[in-house]
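Every protein chain except one is present and positioned as in the full complex.
Moving on, here comes chain A:
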Amino acid sequence: MATLTTIGNELYTGERSVPVVQKRKLWFLIAGAVLVLLALGTVLRGGFVFGIEFTGGSEFRVSGVADTSDGPALDAVASVVPEADARATGLGPEALRVQTDEVTDEQAGEIRAALAEAYGVETGDVAFSFIGPSWGADVTTQALRALVVFLVLVSIVMAVYFRTWKMSLAALASLAFDMLVTAGIYGIVGFEVTPAAVIGFLTILGYSLYDTVVVFDKVRENTAPGSSGTFLGQINLAVNQTIVRSINTSIVAVLPIASILFIGAFLMGAGTLRDIALALFIGTIVGTWSSIFVAAPVYAALRKGDEIKAESALPKRERGAVV
């Protein structure tokens, strides 16, 4: 507590200051470089890796197995459909996932039986799913629609609340940064893009903005009509005053996500939990960075040359309610 609180005190008074606004060109350069590197890396690695939900195919999950080696699974599939391109992945200590090209219902039944026999489990413990190639695309189309509607509405809400479109624009810039970086990390590492990952991706929207709104609320307060100092100076002070808060809220937000990610990745293997949490985990951390080092500098750039209005610019009641 002591150290973070002390730093918090010093940031609050301005004794210690991170040159967020002054060095904004540096932060823009870093952001740009990160985006370019991720884009290049994604292209060089061969684009995004799409999950079975996007490509279509059949999936078998064998649960309660003693041994998760994939040899028996591939043999079992080959014994039924020799030409099916099968891939097997272990899911935690006692489950296995086998993905193949699309098979018929009959073949699926035979493969289930073969897998059950190969791993010494009941047929009922072999779950089967079939996913048409349009499923993932459908989810994504809907998600993109949701994204566009959300962006429009949220820009309006923020512009109305903060009474300036410049804050909306800056918040959207940092949101775009978060989404691009998260997508880029998926691309560069080759994490599988699944509908669950898309969900996590969309949730970044709410999160990233939450952080930015907290910072901007303080900026708005510090640059309220009648405040002393320069506009950019007050933006910088506001960001510094909220840094400790941003760190605390982000850590608290990331902890449950990390626990889902941990459980999802190590106990369950690939699946809904891991995919949602992975995208969110990356997005939340990037979001913390961007609310400080993208949103605020962009806003400062938009406000360059502006001056804080005189106190009388707004009616008295308005001043009292400044936040």
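Everything that follows uses one rule, which is that a residue touches a chain if its C-beta (ideal position, glycine included) is under 8 Å from a C-beta of that chain, and two chains touch if they have at least 3 such contacts; residues count from 1.
In this section, contacts and distances are computed from a predicted model.
Set against the options "Anti-sigma-W factor RsiW", "Ferrichrome ABC transporter permease", "Protein translocase subunit SecD" or "YjbQ family protein", the UniProt name belonging to the omitted chain is "Protein translocase subunit SecD".
Of A:198, A:235, A:282 or A:296, it is A:198 that touches the chain left out of the display. Contact with the chain not shown here comes from a single listed residue; of A:84, A:118, A:170 or A:254, that residue is A:254. Shown as candidates are A:83, A:105 or A:307; the residue that touches the absent chain is A:105.
Touch with the chain omitted from the figure is made, among A:68, A:100, A:222 or A:290, by A:222. Residue-level contact of chain A with the missing chain is found at 1-2, 4-6, 8-10, 12-15, 53, 61, 63-64, 95, 105, 109, 124-132, 134-135, 138-139, 142-143, 145-146, 149-150, 153-154, 157-158, 161, 195-196, 198-199, 202-203, 205-207, 209-210, 213-214, 217, 221-222, 226-229, 237, 241-242, 244-245, 248-249, 251-260, 262-264, 267-268, 271-273, 276-277, 280, 319-320, 322-323.
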